[in-house]
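The structure appears right after this line, and notes come after that.
Missing here is one protein chain; the remaining ones are kept as they sit in the complex.
Moving on to chain A:
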Amino acid sequence: MTAMTTADPGAARVRRRPSRAGARRGRGTPWLYLLPAAAVLVPLFGYPIYMLGLLSFFDYRQAQVSGGEPTRFIGFGNYAALVADERFWAVLAQTVVFAAALVVATLAVGAFLAVVLTRAGRVPRLLLSLAAMAAWAAPAMTGSTVWMFLFDTDLGLVNQVLGIEGFNWFYGKWTAFALVGATVVWHSFPFVMVTLYAGMQAIPASVLEAAALDGASAYQSFRRVVVPILRPLITIVVIQSIIWDFKIFTQIYVMTNGGGIAGQNSVLNVYAYQTAFGSSEYGLGSAIGVVMTLILLAVTLFYIRALRRTGEEL
């Protein structure tokens, strides 16, 4: 049963020992394998992270870009401005709530459909795969446009069917968030579904048969057999969903026209973009970017630590 998992680190280490003879040839060999990835990631992220961090400590606006005023080091000035900014706190709060709702919805739909996919017959499975792939493969901009058209105030199909022509979904803060949320989940659940489905395909049928023979119901065998084996993949889709949903940009920007009426539907990434490029407050925009990255790091570390406590490794 444990053949498919390396959940028991002790056993894995014992098994791995004979292969150490091969690794003796060069101690640096494992690091050699990591070289290509480092060659890609270090310049692509190292330099921008350095620039972002640096800019966030400077008074850097339109005047400085054009050379009209000297660039001035202001220490934590931008961060102090953010902390004092009520709007920043409001946007931060709604970003966190919106992202959390998106993560839960995406995972619930994705996991449910992955299970359905393993049990459905050929035709429903094909239909479901088709639907999921179409939602996934459609560019975010095209997808957002279709959803906006379906829910259009006067011409949209949904309002026509419901008989509420003239109702503007983007007028209310919560209806707008709900609609954008439905679009985002539509775009992102296929990733969860496909990943978990691939993981389930790798579970030997004998394991599930054994569980069934022992009298486990479908739910029990899912909860007690499938979920533990899939834990590493679940960790990936959870963390990845948190990261993507917290950084949501395109759908909000396109569907609510840059954050909705008076910015009521703004999220941090849109706010950072508008601060940096809209108002040319590059220093302040960088500070928002740094805060976003730090929040994501903190959330992810917290999640990984919680996993560690239950005996899982990354």
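Going forward, a residue touches a chain if its C-beta (ideal position, glycine included) is under 8 Å from a C-beta of that chain, and two chains touch if they have at least 3 such contacts; residues count from 1.
The rule is short, and it goes like this: contacts and distances are computed from a predicted model.
Asks: Between "Carbohydrate ABC transporter permease", "DNA polymerase III subunit delta", "Thiosulfate oxidation carrier protein SoxY" or "Alkylation response protein AidB-like acyl-CoA dehydrogenase", which matches the UniProt record of the unshown chain?
Replies: Per the UniProt record, that chain is "Carbohydrate ABC transporter permease".
Asks: Check the options A:Pro36, A:Pro70, A:Gly166 or A:Gly215 and report the residue that touches the missing chain.
Replies: Final answer for the missing-chain contact: A:Pro36.
Asks: Out of A:Ala93, A:Leu155 or A:Val227, which touches the unshown chain?
Replies: If we include the chain that is not displayed, A:Leu155 is the one touching it.
Asks: In the whole complex, not just what's shown, which of A:Val83, A:Met133 or A:Ala178 touches the removed chain?
Replies: In the full complex, the listed residue that touches the missing chain is A:Met133.
Asks: Would you write out the residues of chain A that touch the absent chain, in ascending order?
Replies: 3-6, 12-13, 15-16, 18-20, 22-23, 29-31, 33-34, 36-37, 40-41, 43-45, 47-49, 51-52, 109, 112-113, 116, 119-120, 124, 126-143, 145-147, 149-150, 155-157, 160, 182, 186, 191, 194-195, 198-199, 201-202, 204-205, 218, 232-233, 236, 239-240, 243, 247, 249-250, 269, 272-273, 276, 282, 285-286, 289, 292-293, 296-297, 300, 304, 313-314
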